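A protein chain is absent from this complex, but the other protein chains hold their places.
And then chain A:
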Amino acid sequence: MDRNSLIEAAADERLKHASALTRIFRRPELGAILGLVIVTVFFIAVANPVMFELSGIMNFMAPAAQLGILAIGASLLMVGGEFDLSVGSMVAFAGLIFAACVVTFGLPLPVAIAVAFACAAAIGFLNGQLVIHTGLPSFIVTLAFLFVLRGLSLVGLKWATGGATQLRGVREAATDTPLDAFFYKLFAGDAFESQFAWLAAHDWIAKFPNGQPKVTGVPVEIIWFVVLAALAAVVLSRTRYGNWIFAAGGDPNAARNSGVPTRRVKTSLFVLTACCAALVAVLTVLDAGSTDARRGFQKEFEAIIAAVIGGCLLTGGYGSVVGAAIGAVIFGMVLIGLTYTNIDQDWYLVFLGGMLLMAVFFNNIIRKRVTGER
């Protein structure tokens, strides 16, 4: 049989042409963007207009950025088919390691940062190896580490401080040499201060009567968040490693049969997630000048919720970094936005749960559209 007749024979098997609308519906970020629009419209209608001035935006973007950095790691890991419930405790643990290095051991700031990242990476590696070699669900393995790391943080803090659960004096110890001061600027304070001063001088942004801009710069965590989100989004959607993440999460057996090193991919994702937690630890400890045992409490759940709002499926193999980042922004907006309204701020938790349910519901519909399930 020649090829033409084959093609004719199969002509009625043809696939429908994908319309532009289908393409839009196929984007995993769709739900998050809709959510962002709804939340923005709500606060524009209800909240004090100060919220959407530059200072207000910085106010809600700072916590959003901290959560967002965690959500980037969580979403990549979820696309790779695993969870990490230990990221919140990891923030406390890495914060302790970092603060102890700076204050108790008096190490230079860059060394302390490197040690904190190395410890987090090692625990992330351990998490990954345990999940891979025991075959246990990552949910259980990392749940164990949620408690182990929180406990270690408490014990370690008491040991480092002689009985307290808070370790102070990080900022003073972290800025005593020029080298330290240089690294301090990378992880704390505001960026683009001179540009903001220039903008204020030319009346482009709001300023105080004395000529100081009301917003002195962009908090560094926002810069970290935006850069990391962009980087992770490109890696996930445009590189070979990104394709391997999708494959490892979609079906590890099929992926392995096709030559994808699923174990290495998953382990590296656990390490990456832990390093995101370490970054948040360094940023928040330097920002506050101290660390305590409650740092990062329940952040693992918020990060996962942000990832789910961003379109990640709980079963893995599908999701988006950009979506998770938008999910984190929604969080920050609601958390801080409620203070610009007359609404009791504790509604935040109610919102959290409601948003999660809606997102999962919405994601199910999307997945059915994508895979053509009925």
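Here is the rule we go by: contacts are C-beta pairs under 8 Å (C-beta built on N, C-alpha and C of every residue); 3 or more make two chains touch, one makes a residue touch a chain; residues count from 1.
As a convention for this text, contacts and distances are computed from a predicted model.
Asker: Between "ATP-binding cassette domain-containing protein", "Alpha-ketoacid dehydrogenase subunit beta", "Anti sigma-E protein RseA N-terminal domain-containing protein" or "ABC transporter permease", choose the name on the UniProt record of the chain that's been left out.
Answerer: "ATP-binding cassette domain-containing protein"
Asker: Write down which of A:S258, A:Q298, A:Q345 or A:N364 is the residue touching the left-out chain.
Answerer: That would be A:S258, which touches the missing chain.
Asker: Check each of A:A247, A:A293 or A:V308 against the chain that is not shown and name the one that touches it.
Answerer: Within the whole complex, the residue contacting the unshown chain is A:A247.
Asker: In the complete complex, which positions of chain A touch the hidden chain?
Answerer: Spelled out for chain A, the touching residues are 1, 3, 6-7, 9-11, 13-15, 17-18, 23, 26, 234, 238-240, 242-244, 246-247, 250-251, 253-260, 313, 317-318, 367, 370-373.
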